[in-house]
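Of the protein chains in this complex, all but one are displayed in their positions.
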Amino acid sequence: MDINTTVDIAGVTFKNPVIAASGTFGYGREHVDYMDLNKIGGISVSGLTLEPRNGNPPPRIVETPSGIINSVGLQNPGVEYFINHQLPWLKEYDTRIIVNIAGNTVEEYCQIADRFNGTDVDMLELNISCPNVKQGGIAFGTQPVMVEEITSAVKRYTQYPLVVKLSPNVGDIVAIARAAQAGGADALSLINTITAMAVDIENKRPMLENVIGGLSGPAIKPIALRMVWQVCNSVDIPVIGMGGIMNGRDAVEFMMVGARAVAVGTANLIHPDACVRVLKGVEQYMTTAGVKDIRDIIGIIKT
Amino acid sequence: MDINTTVDIAGVTFKNPVIAASGTFGYGREHVDYMDLNKIGGISVSGLTLEPRNGNPPPRIVETPSGIINSVGLQNPGVEYFINHQLPWLKEYDTRIIVNIAGNTVEEYCQIADRFNGTDVDMLELNISCPNVKQGGIAFGTQPVMVEEITSAVKRYTQYPLVVKLSPNVGDIVAIARAAQAGGADALSLINTITAMAVDIENKRPMLENVIGGLSGPAIKPIALRMVWQVCNSVDIPVIGMGGIMNGRDAVEFMMVGARAVAVGTANLIHPDACVRVLKGVEQYMTTAGVKDIRDIIGIIKT
Amino acid sequence: MMTNTICRVEYNDYINKNIKKMGISGIEHKREVLPGQFLHIKPGSDYHGLLLRRPISISDVLPSTGIMEIIYLIKGPGTAELSRLKPGDGVDVLGPLGNGLVLDDNVKNLLLIGGGMGVAPLLYAARYYKHLSLNGIFGWRDTGSLIPLGAAKDFMDRVYICTQDGSTGHRGLVTDIFCERVEDIRPDMVFACGPVAMLKEVQRLCTRFGLDSRFSMEERMGCGVGSCMTCACKIERDGNWQYERVCCDGPVFNGQRVVFD
Partner (left out) sequence: MMTNTICRVEYNDYINKNIKKMGISGIEHKREVLPGQFLHIKPGSDYHGLLLRRPISISDVLPSTGIMEIIYLIKGPGTAELSRLKPGDGVDVLGPLGNGLVLDDNVKNLLLIGGGMGVAPLLYAARYYKHLSLNGIFGWRDTGSLIPLGAAKDFMDRVYICTQDGSTGHRGLVTDIFCERVEDIRPDMVFACGPVAMLKEVQRLCTRFGLDSRFSMEERMGCGVGSCMTCACKIERDGNWQYERVCCDGPVFNGQRVVFD
């Protein structure tokens, strides 16, 4: 059977809906020994900040039932280094490049966005789960007004379609999604990790040196599916769904509740070729279920 | 080694800190073939409403990685039936009885609270995760103002110490906890289930007839631990911690981050004697680690 | 105090493509095991991602050894885990659970109607009620999903077999045979288990023929002992309906009282 897996997000065509999630795929290079980067729809690169960042002290990762908590703290070489040393290499591949950016202030986000103009990437993804230094450390992503403000500010500075990545650590994800849409977001991606903690009872200490971190993996999939479903039912812009996707079936679940594409995160830490495995699973599902066009299953769940 | 496991919560002494969580232990009766109810610290009975409730259509439960989602929807025989037919039986046992109540309006909560005066239970637990009919279905537990209002209203109507059970479906659990304390709560319990969804890709339907339900079990433990830790560091009233406790080690984790007692929920669905298993695990930990008094480990984690 | 024993797998063999029969020994039970009762079996250890027990009907209790048999379809991860167990392995079993089939003394002629995996509990019903006039109508989608009747066959006077594709027995549905044979068999009680569509039709036919019936129902379960309220089944009481618990109010309900939406 001939199947079509292309999807369009804010005018950008993805050859298939499988994207590597930010922070779990580095800048692509580490995975080339294990898979062909040309095969997947896109890569959301590891979160970038204006200046290089050291990140948090180790241990930075701990396993929990069907999940992991990480507290990397955005260790990255900074935008400038990325553009000069990593982007040229990545651009050799035929896959969409989404740059995931984070800042401490609205101005920083705008500066980073501006720096990417003319660099020939495909999309900009705003990671708004970071604490806002000016607002006393409240994450940008938890207040609708701040979400709208930062979205519209960055939108003015970028030539690329803007994806806003939503934090799940909120009471009303729909309000946040609507705020991003009102601010001019071209697409949304969700969910980022859920704030969590693990305890080492032998040493009477937190497992992570940073005390808290972000939970990801299959454990959070049911929460992610619920949020993606709620958001898809409330906004008109396309949604990239993620949270615990380990195989093709999981990806299909997200698309059935309305996601136009999916991102694979934690799975990359287990199988460096996880994105390709997920893609194969999706294609296999399509063949078995007789789905000719992937777009036919997007939001097919009626409730 | 002689060990002391008694803890005091708002003037009520529990012989040990292990409590059966509401909704997972019925009204106790179903578990007597498997364990001795006298052994555990307390029982929080299945959520009660003013009138009998049929609950949601089945399927009402689905398994997810290291978790379950339920959408029972508070099926219960109503307060009157409970007081006349179930409470007398339960009172024969030497364990603390916590009545878990839910209403559609503040008045309903107060009415139920009032009805329990003179019935000789030990504590009242307010389940504020229910949608508030008057406020257009927003759960009481998600807005600090509503939490304070309902707490202080019910507090005026009850003769018993009042435990407010917090919903985790909020952006800032500390704000909610403080609101409950401000409203006069004598103790807090958390977390209730996290709103979630599962999808049946074969039938292109949600797995649960009610579409969404509440996630519980080990999957949510890291989120629960984080919230309990945050709340314990922000209020002066005792906290009953829960979320994914399957064994003694899990219980110890919650106490180390500051919980004065713990509740065992989903585990009861797997082992009808789970509460006793958890208790034995806690005692075993104490003996091995040389902890003579359980109170010595409460909040011992310094960060 | 009932303890939730670790029992022993005696055998665990394929009896069809994706269907296995497992014999389990060491299951303690105070009361006699009734047809329709089930075992609530934990796949894997507590460390694993699979949490819930799986309810599987008792399909036989061997008179000499007391070994309990289950017949199960390998459907998802839970039953796949069960299928990996080997003789001698331990298995965490809760049960027998549930309200089984209890018949009044005036029931003399029992008709068993089973569809798909619903045939499994009927095999034990055949042994348990072998002293009655006993007939069976069993159907499956095709030969690949069929459950061999084994010893149960000998306990029944007549057995009618059908498959939807006609690959074994009659071509058609159990309810077709029920209609055709009800006059010959003249049962005074029908005990049925199978897919909802089948039970709905059996219910309609029982009403038409004026027959009393008991259905063994399925629903997704949590605890299996009655406390979590997840296994709801709509049952008619006094002209109204209410949700009852399949795990302990059932799984065997008065067939005429089950409300199918």
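Going in written order, the chains are labelled A, B and C, and every chain counts its residues from 1.
Definition applied: contacts are C-beta pairs under 8 Å (C-beta built on N, C-alpha and C of every residue); 3 or more make two chains touch, one makes a residue touch a chain.
Remember, it's a predicted structure, so these values are computed and weren't measured experimentally.
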Candidate in contact with the missing chain, chosen from A:60, A:178, A:204 or A:295: A:60
Chain not shown: contacting residue from C:49, C:96 or C:222: C:49
Of A:15, A:204 or A:271, the residue in touch with the unshown chain: A:271
Hidden partner chain, residues of chain A it touches: 23-26, 29-31, 33-36, 46, 54-63, 65-68, 70, 72, 75, 217-218, 246-247, 266, 268-273
Footprint left on chain B by the chain that the document does not show: 65-66, 218
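Convention: only the chains that are shown with their structure count from here on.
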Centre-most chain [mean C-alpha coordinates]: B
Farthest-lying chain, centroid of Cα atoms versus that of chain C: A
Distance between the centres, which are taken as Cα means, of chain C and chain A, whole angstrom: 47
Chain A and chain B, separation of their C-alpha mean positions in angstrom: 34
Whole-Å gap separating chain B and chain C, where each centre is the average of the chain's CA atoms: 35
Shared-contact residues (touching 2 or more other chains) in chain A: 65-66, 218
Per-residue multi-chain contacts in chain C, two or more chains: 49
